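One structure below.
Excluded from the complex is one protein chain; the other protein chains are retained at their positions.
The first chain written gets the first letter, and so on, giving A and B; residue counts start at 1 in each chain.
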Amino acid sequence: MMAQFSQFRLKGLVFLALVVFALPLFISNPFHYSLATQIALIAGAVVGLNLLVGFAGQISLGHAGFFGIGAYFSGIMTSNYGWSAIPALIVGAVGVAIIAWVVGRPILRLKGHYLSMATLAVGFIIAIILNNEREITGGPDGMPVPSFDVFGWELSVFGQYSLFGMEISGDLAWYLFAGVVLLVAVWLAQNLIDSPIGRALRSVHGSEVAASVVGVNTAKYKSLVFVISAVYASVMGALYGHFQGFITPSVASFDFSILLITMVVLGGMGSTIGVIIGAVVLELLPQLLADFQEMEMVLFGLILMLTMIFMPKGLLPTAANFLAKRRSKAAGGDA
Amino acid sequence: MFKKITRRASKVAAIAAAGLLAMNVQAADPIRIGSFLSVTGPASFLGDPELKTLEMYVEKINKEGGVLGRQLELIHYDDAGNASKARNFASRLIRSDRVDIIVGGSTTGATMAAVPMVEQAGVPFISLAGAVVITNPVKKWVFKTPQTDRMAAERVLMDMRERGLTKVGLISGTGGFGSSGREQTLAAAKAMDGIEIVADETYGGSDTDMTAQLTNIRGTDGVQTVLNFGFGQGPAIVTRNYAQLGIELPFYQSHGVASDGFLELAGNSAEGLRLPASPLLVPESLPESDPQKPVVEAYKTEYEARWNSKVSTFGAYAYDGLMLAVEAIEKAGSTDKAAVRDALENIKGHVGVTGTFNMTPDDHNGLQANSFRILEVRDGGWKLID
Partner (left out) sequence: MFSEFLQYLFTGITIGATYALIALGFTLIYNASHVINFAQGEFLMIGGMATVSLTAMGVPMLLAIVLAVVLAGVLGVALQRLAIAPAKNADVVTLIIITIGASIFIRGLAQLVWGKEYHVMPNFSGDEPIQIFGAVLNSQSLWVLGVGSVLVAVLVYFFTRTLTGKAILATSMNKDAARLVGIRTQVVLMLAFMVSALLGSVAGIVVAPITFTSYDIGIILGLKGFVAAAIGGLGSGMGAVVGGLALGVVEAMAAGYLSSDYKDAVAFSMILLVLFFMPRGLFGAKVVERV
């Protein structure tokens, strides 16, 4: 059973790698690269959130707060204090880890909707602070973020780079970078899930009482996964800031938190590849619906509702189920 | 709205034509004007009239033969007040839709998010947002039509000082416009002699009651007048609370509420308040000799006839933006981006609805604080004071 799981996970990772590296063959418009990069970075954050929601079964309605802290910490340090991007990113992630640990311990004692409420409150408080402290954060109008630089070498969407002797644009370079980051994020997440920690998490999700009865330190594991998912969000947030070149407090907003959770649920809770699909769908949908102008909101809401009603397990699990049923029917007779 | 298919088709055709064979097929090639606006969301009363204005005037100009013999094509997206979306759409306009010029950016956040893209790609961009940071420091490709919030603050403070009011209570919204306006008001007061801000309160964008903040201001020692910097329904609530609390001090609003919609919301409580605004709301009060009079009156009549709703100052920003773009293209004689940009930078004496524009390489806004007139609300209507 475990072997089957790992096999499936490896297939997923390989499939994702194929998609990431094959995509440039199909798109050439720099705007599309830009979109794909954005999707990859947000998907990375969603993979982290999935660990919390999908595997540990804890709902967080304030996750964008950690994303925002990561983005702003990196932005402020590289912009105003001349830090280099990587140290800023790491220190930011450490900071977020500490905050998540401190905040998480008391919050994770709550159950169900009360937990959502508490995470919502934390997210809001973060967003409000980012919005109000104008001198540091630039306030609601936002602040510019310098390009991502690695010890003097700058990765910018406007640059020109050469890879294996080929000339590639900054857009493509960023896309590849984000793709690699996403693959690493997925790989780490899958390793976590298959580890003893992951099993402990799943036991907590299955039944917290049962888990604690068999000796699992539920509080410690819940805090751990909360911190890990927060760090994911923080790192992705930092990269997002460098990529966009500009951030506003909306990266920490309630709306964004809801979007992240929706991606997890839509794609398939507990399925790492599934939530990436969720991210792709929810980021592309507004672009596709953009031409519908007035009808965009109505259509978006309708699509969301219908998808969740008819595919309550999410896109990927439902599709996987469907394919499995087809296969078993083709094999002749019932499974 | 469902011109998606036709637009896609014309886009494909345009891209194919505009490719390397641009020179030869230019005569039939439309001039693509890109726009990203906050048509929905918290800034919708900026983006909605702006879009309506752009649509109707592109239509009108096309009917009258277009520009340089070419038709105008408006490609627009809704960023819903979200800066990240705005950046994406700006990117889409520049790289996917290959527009010749962008007239858009309803909010400062949206504008600033798009600036790096615009600067790098070298596309002229006329912003419709208010903050002074857009044109100061000057950016090569970025222009703007509204007066800066700094100018608004200065205009109000000057009027206050003239009336002998020197201790000011400030209440502002925490959104982009209010927050930036607050900062500029505090800076302007410091820079000006003989006027100071003695109280400083804020309210959130979706707050429904500001009596607590106003009570605090009223209780401040020596306060003589109150300024509210914000837009949307917040200032209307502030105005109503102000009247309810029975505060007798002279009350000022910012140009963020220069619209009849505000009067509708605030009702009687708006009586007697003053604000800086373009003469769009009081065209009848302008003397015949005022060069702005015919432009303002024409815009007002045409907009109200076409859309059956009251004209708004924000729509005028888009009108001025479009007209400046058209003038620049005509002066440049082509849609070559660098040529249009140079033409734009040297426009002088362009009489618009918001004011008379005189652009220079150092001033990409082209307006002064005195383009603001001071209006007062009397008998439920606007009256020109200065």
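The rule is short, and it goes like this: a residue touches a chain if its C-beta (ideal position, glycine included) is under 8 Å from a C-beta of that chain, and two chains touch if they have at least 3 such contacts.
As the structure is a computational prediction, the values presented were derived from the model and not from experiment.
S.K.: According to the contact rule at the top, which chains on display are touched by the left-out chain?
M.R.: Output: missing chain touches A, B.
S.K.: Among A:Val184, A:Met305 or A:Leu323, which residue is in touch with the absent chain?
M.R.: Checking each option in A:Val184, A:Met305 or A:Leu323, the one touching the absent chain turns out to be A:Met305.
S.K.: With the missing chain put back, one of B:Gly194, B:Gly246 or B:Gly349 would touch it. Which one?
M.R.: Touches the omitted chain: B:Gly246.
S.K.: Tell me, which residues in subunit B touch the chain that this view leaves out?
M.R.: Counting over the whole complex, subunit B touches the hidden chain at residues 40-41, 44-45, 48, 174, 201-204, 206, 208-209, 211-213, 215-216, 219, 232-233, 236-237, 244-246, 261, 264-265, 267-268.
S.K.: Even though one chain is hidden, which residues of subunit A still touch it in the full complex?
M.R.: Within subunit A, the residues that touch the unshown chain are 53, 59, 106-107, 109-114, 116-118, 120-122, 124-125, 128-129, 132, 207, 209-210, 213, 254, 258, 261-262, 265-266, 269, 294-305, 308-310, 312.
Keep in mind that, in the parts below, only the chains that are shown with their structure count from here on.
S.K.: Give the list of subunit B residues in touch with subunit A in this complex.
M.R.: 1-2, 4, 7, 39-40, 77-78, 82-85, 87-89, 91-92, 94-96, 107-109, 112-113, 115-117, 120, 131, 133, 174-176, 179-180, 183
S.K.: Which residues of subunit A touch subunit B in the complex?
M.R.: Those residues of subunit A that touch subunit B are 29-32, 34-35, 38, 131-132, 134, 139-142, 144, 158, 244-248, 250-251, 286-287, 290-297.
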